[in-house]
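Written out below as structure tokens is the structure these notes cover.
Shown here is a partial selection of chains from the complex, left in place.
Chain lettering (A, B and C) follows the sequence in which the chains are written, and residue indices restart at 1 in each chain.
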Amino acid sequence: MKPTLQAINISKTFPGVKALTDVTVDFYSGEVHALLGENGAGKSTLIKILSGVYTPSEGQVLLDGREVKFTSPYDAISKKIAVIHQELSIAPDLTVAENIFLGSEPKKGKFLDRALMNEVSQGILDGMGVGKSIKATDVARNLTAAQQQMAEIAKVINREARVVIMDEPTSSLSEFEIASLFTQIRKLRDDQVTIIYISHRMAEIFEVCDRATVLMDGRLVRTQMVKDSSEAELVASMVGREIGDYYNRQQHTRGEEKVRVEGLTRKKEFKDISFSAYAGEILGIYGLIGAGRTETMETIFGARAQDSGKVFVHGKQVNFKSPKDAIAQGIGMVTEDRRLTGLMLGKSVKDNIVLPSIPFHKKKFGFANKLWEGQAAEEMKEKLTIKTPSIETIIGNLSGGNQQKAILGKWLIADSDILILDEPTRGIDVNAKSEFYTLMNDFVAKGGCIIMISSEMTEIIGISDRILVMHEGNLKGELTGADINEQSIIKLANA
Amino acid sequence: SSPKETDPTPAPDTDNEVITPPETDEMDASGLKLGFILGSREHAFYVAIEDGIKAAAADLGFEAVVLESNLDGAVASERIETLVVDGCDAISLSVNDPTGSTPAIEAADTEGVPMFAFDCTSSETDVIKSFVGTDNYEGGVVGGEAVIKYLEDNDLTDGAVIGIIGYPEPQSCIDREDGWFSVVNEYKDEYNLTIVNLGNYKGDASTAESLMNDALIQYPDMAAIFTVGDPACVGALAAIKAAGAKTVMIGFDANPEAHEAILDPENGKIWIADVAQDPYQIGYSIAEQMVQYCLKNTVDATTILISPYLVDASNAEVK
Amino acid sequence: MEKIEGTMKVGIGKKIGAFSKKNAIVIVLVLLSVGFSIGNSAFLKPSNLINLTTQMAINAMLTIGITYVIILGGIDISIGSVAALAGVVTALACRALPAGVSLVTMVIVQLGVGISVGAGFGAFNGLMVTKFKVVPMIATLASLTIARGLCYIFSGGTSVSGLTSIYSWLGSARLFKTEAKPTGWLPIITIVVIIFVIIMHILLSKTVFGRHVYATGSNRNVAHLSGINTQKIIFLCYMICGAMAAVGGVLNSSKLQNGQPGAAESYEMFAIASTVMGGTSLLGGSGSVARAILGCAVVAIINNGMNLMHIDSYWQKVVLGVIILLAVVMDMMQKQKSN
């Protein structure tokens, strides 16, 4: 059998960075081909070259054995190559149907055939099993991140492409949607479509992929059959060394109560939430997407106004009007969406890391302490091994994992003793995750308190001392010790 | 209004010859509603015209509706329509541009509302019953003569540098500039004059200040300048004082600040004179003509020009 | 049959109801109209209402064009100057026509020359924004001064007069002359503007091109990744904007039978305000031509009504500012409520 799509000796250089060096991979029809590698290994760069977003510095792309020179995404789309990019790519002001048909709108005479668009779109959504919650006529802005991602998947299906590329499609999906996605992927594979699949979640690779190509530092490590390999082996070839139990589970000793929440309620989002979190523990919060975990935590952090209930921090009742008040009480929060609420993408690593702490270190007359800023950023860069040329580098140019570490650094330097982490490992590689977990463990060992939201079952089981499960805005239960296992979590989460 | 327009365009139903002017106080204009469109209300000149109109309204008893056109022909056209709808018996306007708003003027005339003009008139239509205004070109001439007289009185008749600050956008200012040049160009060779156009001050005093500054860099001995509007003098005065130059200025409009400056012991050494129009009289006269036309179907003349005159220390006054 | 008609009527009634609920601008319009007609009964006279349509004509043309650019997430502050330039150049071109030229030829020349000038300047703006990556505000500020300078250079500083009376047909002729209204009832300019509004509204709301405009304004990167030639869309929108502004300028100079180099100064601001009052977001991605025209109507009604009520022109500025603010605030609150 001949390969459908081939990357031949591809290299790609950005100013100051060589993202890909001499990479050669073949992709066949009817296979799901995983692209693996650490953050910054060059996976997204490779698929952007295959889809006409970037042109390669060297090398060729072959389609059906013939060279193609894509100069814009349009060229690739017209050759039936469809992509879900790593960053959510939805036009927020358009409806779901308009997004699904964006760039390939059907016409009736000279005009847009809106009726057909809506009908076909709804059909696809129904086929994916999400037709109840996502309507073709909904405006995309009003959907949750997960729903937007599902709309993007529908868009790719609608293209009836020969090659479908998915760059971390599951990073904002929960189990239910992931299952639906995998059904679609298998259907496409049966229709002889070529699928390229990128994910940092190793379990998914073994569930749905046929072959895997591993990249390291922009170079091809190898391509092999997934079923002939093991997780440990693949991870080792990605990272260049063996990684054992990367959760690095430690026995923590629970200290005094740090946070107590009583009957916290916000209409239409969550109601009557009560729990406590202690020094020296990692409290995991699990739930399906839309369970209201983010809203609950943002309310505790002062970013949303509560309707009723009480919050105690360090034993005293508090009434945070804004995050400013929470930060003053030693709370830090790593938010769900790095790009929207986590980073000033156009600013330097340093500016991002020191941001919440600037007022704590001010000098006379309100002057900022520039010296301290530099030192603090350097310290965090060392301590968290943030891979960046310098602390003055624009943070938007770092890989996702390193951006995430910088965000964590931002709260560590702010002397927080309570950290709320909302999906903190989304989109970061195994190695970075493992480092991240070590940092969390260290933080807790020193008497810190971590509340972590995660939608990844293995992660939440692996790292938490205690788990709260939420469902549709209600707290369904608490699991500790031996009760922490998949079955009991799923039971509570779907209750 | 440029000189070519000084010969009046005869209105169809009036006699061009001056009829014995009727005694205005014989006229009872109560019940009349007259519309006036000022070029702008953001200029002392028009504000004074408005005062004249208001005074006439008080004296003669008509109702005056005074609008402004932002010196924009399109806005003037709209205002005409609005005043027609509002039920005005006659409308007068100051078209910033002498040819602007012609179709709107003619449409109003067709609808039976007699149209008048003041300050500037339209050369493109013959429906305007009467026009009252200053001869801006003549004003420029007066300014030019004043500059020449200053040079002669001060023995500067060989090689002096003189200048003008213009605003070549509204027609009235273009006419003033033309009038001024017509005089000074005549003396150019005789007195070996260097005539400098300092530039366009755009009606903005600060811009005039910069223009004057720049000119004094190159011509520190500039003897005299003429400006087409008083705001330009306000700006130029600051520049001349800052540079410690001996330049004198003759402005245009004779706004209150011009009178004040001319009488000021210090500023009066620089701002020596100003070309005065009589905007108050313009406003009063046009109102009279409109009333007369509405009541008696006559006007005194189709073109009534109120001559500009020079204000200097001898006749300036602070109100 | 009757029943269907009945339900259709109800349907339309409901639609209008729903529309005005969603669009605070309608409420503003009604409130203003009621207020002004109490202030001066002449306000509701048919001839005044017709005047209103002619008075908003120029602003409407500018607003149509800028709505495209604003939906795109851009801005064009050169439209006032471009309108003036189109007026001046068109007047010059038409003055050079042989005497006795027919009305049809005249109209074709007027629109042809005007639109070419406007589309040309629009293309320049588009080029600056797409190829040279100049922020729209600055690119069009430069165009603003350049076009205004050219106005005065071409016209020699004075207005272009001496045009034949058919030059003013587009801008000031009216159909249906009666004895009561010897100048006629239905202004050509109103018809022209309505035609442009309809065409440009449909182009934006019913065609693939229109969808691509929204998509580009909503998220340029996404549009690009979906295979849309966003550079081309942006370029075309600036061209459309320039062309519409130019039509406005031509209508203006036809209305005045005169090409005025100083025309339409700072009209761009009212076009922007109209568009925003009509619910178009300055962030791009949403908006509509038809609703923007309602914004124009608000501006026109405020001006007309305040003049009829003889409000002092200094105070008019203050009132205009306040009403624009109120209209926009009401629109925001409406949107928040419906979300």
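The rule is simple: contacts are C-beta pairs under 8 Å (C-beta built on N, C-alpha and C of every residue); 3 or more make two chains touch, one makes a residue touch a chain.
Here the structure is a predicted model, which means the values were calculated and not measured.
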Inset, instruction - Could you write the composition of the whole complex as a label formula, given that just one representative of each chain kind is shown? - result: A x1, B x1, C x2
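Here is the rule we use: only the chains that are shown with their structure count from here on.
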Inset, instruction - May I ask you to sort the chain touch graph into line, ring, star, complete or other? - result: line
Inset, instruction - Going by C-alpha centroids, which chain is farthest from chain A? Tell me that one. - result: B
Legend entry - A-C against B-C, pair bridged by the larger set of C-beta contacts: B-C
Inset, instruction - Indicate the whole-number Å distance between the mean C-alpha point of chain A and the mean C-alpha point of chain B. - result: 72
Legend entry - Rounded Å distance between chain A and chain C, as computed from the means of their C-alpha atoms: 45
Legend entry - Distance from the mean Cα position of chain C to that of chain B, given in whole angstrom: 34
Legend entry - Per-residue overlap in chain C, given as positions that touch at least 2 other chains: none
Inset, instruction - Can you tell me which residues of chain B touch two or more of the remaining chains? - result: none
Legend entry - Residues of chain C defined as touching chain B within the complex: 40, 42, 45, 47-48, 51, 54-55, 58, 152, 157-159, 161-162, 168, 171-172, 181-183, 252, 255-258, 260-265, 303-304, 307-308, 310, 313-314
Legend entry - Complex contact set, residues of chain C against chain A: 202, 206-208, 210-212, 214-215, 217-219, 221-229, 285-286, 339
Legend entry - chain B residues touching chain C - in the complex, by the definition given at the top: 41, 65, 67-68, 71-74, 77-79, 81-82, 84-87, 96-97, 99-104, 107, 110-111, 123-124, 168-171, 174
